[in-house]
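In this view, the complex is presented without one of its protein chains, the others remaining in place.
When the chains are written out, they are named A and B in that same order, and each has its own residue count from 1.
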Amino acid sequence: MTNREIILGRIREALKITAPHPAFHDGPVTAPPLPASPQKWLPPVGGTLEEQIELFRRNAEDLKAGFRECTNVNEAGQYVKTLALAGGWKKIGLHSGDWTDPVARELGLPEVRTDGGYAVNDLESCDAGLTECEALVAQTGSVLVSAPGAGGRALSVLPPHHVVLARRSQMVPDLTAALQRVQEKFKDKFPSFLSFISGPSRTGDIERILVLGAHGPKKLTILLLP
Amino acid sequence: MNAHAREFNEAARQQTADLGQRDWIQKALAGYYAKRDEFKNRFSNWQGARDTAAAVKWEAVNHLDRYLDEFASRLEARGAKVFWAPGAQEARDYIVGVARQHKVRAIIKSKSMTAEEIHLNDALEQAGFEVVESDLGEYIVQLRQEPPYHLVFPAMHLRRQQISDLFHDRLGSERTNNPEDLTMIARRVMRRKYCEADMGISGANFAIAETGMISITENEGNARLTTSLPKVHVAIVGIEKVLPRLSDLALFLPMLATAGAGQPITCYNTLYGGPRQPGEPDGPGEFHVVLLDNRRTELLADAEQRDALHCIRCGACLNVCPIFKNVGGHSYGTTYQGPIGSVITPHLRGLQDWKHLSQASSLCGACTETCPVKINLHHHLLHNRRNAIHARPARLEKLVQTGFVFMMRRPRLYEWGARVGRILQPLQRLVRGTILDPLRAWTKTRSFPPLAEKSFRELWRERKKP
Partner (left out) sequence: MDQFYPQTGMNIVRVLERLGHSVDYPEAQTCCGQPAFNSGYWDEARAVAERQMTVFHDAEIVVIASGSCGAMLKVFYPELFQGHPRESEARALAAKTFEFSDFLVNRLGVLDVGARFSGRATFHDGCHGLRELGLKNPPRQLLQHVRGLELVEMQEAETCCGFGGTFAVKFPMISTAMGEVKCVSIAETGADYVISNDSSCLMQIRGVLDRQGKSVRTLHLAEVLAQT
């Protein structure tokens, strides 16, 4: 017998007795169907895109992330340039993309591109990572990134400042919608990595005092493009 | 009394006498209570969310065979290697084997209570591998060579000065009392480790059957780095971590963050569905998922307490438990502290050896009230007590209980007993608090009320007299 069969056998033996369902106190019953979306329990989200952007802005602020709406890619490039000057950036990491390319051109700094693989120490020495994303979640202020859509796993976590370039059409109301969006997009060809990023890296492990930039980025800036 | 019970009593005696530590833990949790309540209140309906979460976990755990099979098959289809570990030994051997096979030099690890449960670090170190904990709190307790104090806040018992001294002694850093500076010292050390390590070990918070993915919740980014840079990633996952559908995360991620840490959402919630896929720029070439039973199926077989497998290890029950707050995390002597630990440890490590944890409870029920997946925690402590007595009654206590029943079924005898008590009471007063006092366990620290001159039933009789 394989270990798989051993464990599944133990489970089947154990489950011969049904446990009472939590919704009913007096013995086993047929479980009611699970709801398709838990949204009715979760914090409310506005119905319109403008309301959702506003909620995202508030949540991002609470999470200590920067958020800015830009009317076009030039404006985004200009804004990132001010971040680069303020932060004294000398080198940036990025992946090739519709938005990342023009913004990087505007910066004119040495680049580490992750597209075809990279040396870890090169990326580690970058001052910022520039990525796109799969979705922005209004309800939680989160950015959803994927391995193919955001230059792999490390680009969005290794450099000390993560800059996200997103489109308005990527704003979704809640986590359910974000997960649905990636399920529809990738179908059965799921990437190996998806991450909801909610603010810059943080810790409270010393006396429960909040410190930003524990291991990942100390700063997170999200730019919303048309 | 067995050795574990004696150790618990001794540790509890020391901890409860440490008033500074009591205040420290109370203070450490005060901020958590405020934030937890703030974010619970942002939910449209927190109680409804708890009901649904409990129902989802019930569905997963009561069809565990089907969902685990689905989870493993989908992972394997994307090139992950799934190892089914019936016990701790098999899991350790497998992971040590993976390390040997890849001739790894350095291992970086993110927080995993399941790895603590099987003492994975010890096994790897004995096999000659260096393992570094990357979560800040875990790193601190690793340097101190002690186990985590709390499921979620491993170093909550320590003051900044202690951490400063520790870093100074072990890392040679300058002393500082600034938490940010201390964090940056660890960050610098860890950055080198991420780049050097060739194997990353993580746990998992959830295992998604529908899509074959594990989900890891963290704030620091250490788990993301642990699972991005090394060429091998091993995730150790308890079999009870299953959720049926990807969309279930939309409920569980905010609930875990709110109940566990008083956050609306944790900083990084990451899904891993395999090794690096074609066209992806980075990620490990090998992804191993170790599914651990280690007597979870024995708990599963106990239908009465099966809901203890719903646990998402948020630690909320510890944070509200007056026992935990007074004896602290290390007194338990278990991987899982607090109410959930007292419930499941007897199943995972033997009822007779660990029943004392079920007895060390006032049964106040604060744990059950706060549990986001509605585990009937404090009633399970009663069930463990009953099962322990059933299997092996304590002779003296059994005699006392039999006497109690005999008296309480005979009202006359009960009344006579009370009268005798009243007569003997002045004698007790003479020896109060001393070794001769039969009520010493109470009177050593508390005053004891006198028996009333007349019992209620005597007053009642007098009142009824015409």
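In the analysis below, contacts are C-beta pairs under 8 Å (C-beta built on N, C-alpha and C of every residue); 3 or more make two chains touch, one makes a residue touch a chain.
It should be emphasised that the depicted structure is a prediction, and the values quoted were computed from it without experimental measurement.
K.L.:
Would you mind listing the shown chains in contact with the chain that isn't displayed?
P.N.:
B
K.L.:
Touching the hidden chain in the complete assembly: which of B:Lys103, B:Arg395, B:Arg409 or B:Lys465 does that?
P.N.:
B:Arg409
K.L.:
Could you please point out the chain B residues that touch the chain left off the display?
P.N.:
For chain B, the residues touching the absent chain are 9, 12-13, 16-17, 22, 26, 322-323, 325-327, 359-366, 368-369, 382, 385-390, 393, 397-398, 401-402, 404-405, 407-409, 411, 414, 418, 421, 441-442, 444-452, 454-461, 463.
Just so it is clear, only the chains that are shown with their structure count from here on.
K.L.:
Considering only the defined contacts, which chain A positions touch chain B in the complex?
P.N.:
2-4, 6-8, 10-15, 17-23, 31-32, 34-44, 59, 62-63, 95, 114-118, 120-121, 124, 140-142, 147-148, 151-155, 157-158, 174-176, 179-180, 183, 190-209, 211, 213-217
K.L.:
Quick check on the complex: what are the chain B residues that touch chain A?
P.N.:
So the residues of chain B touching chain A come out as 28, 31-32, 42-46, 48-49, 51-52, 54-56, 58-59, 61-65, 68-69, 72, 78, 83-86, 90, 134-137, 140, 153-156, 158-160, 163, 179-180, 182-184, 186-187, 190-191, 194-195, 211, 213, 219-222, 224-225, 227-229, 239, 244-251, 253-254, 261, 264-277, 279-283, 287, 291, 293, 297-298, 300-301, 303-304, 306-307, 374.
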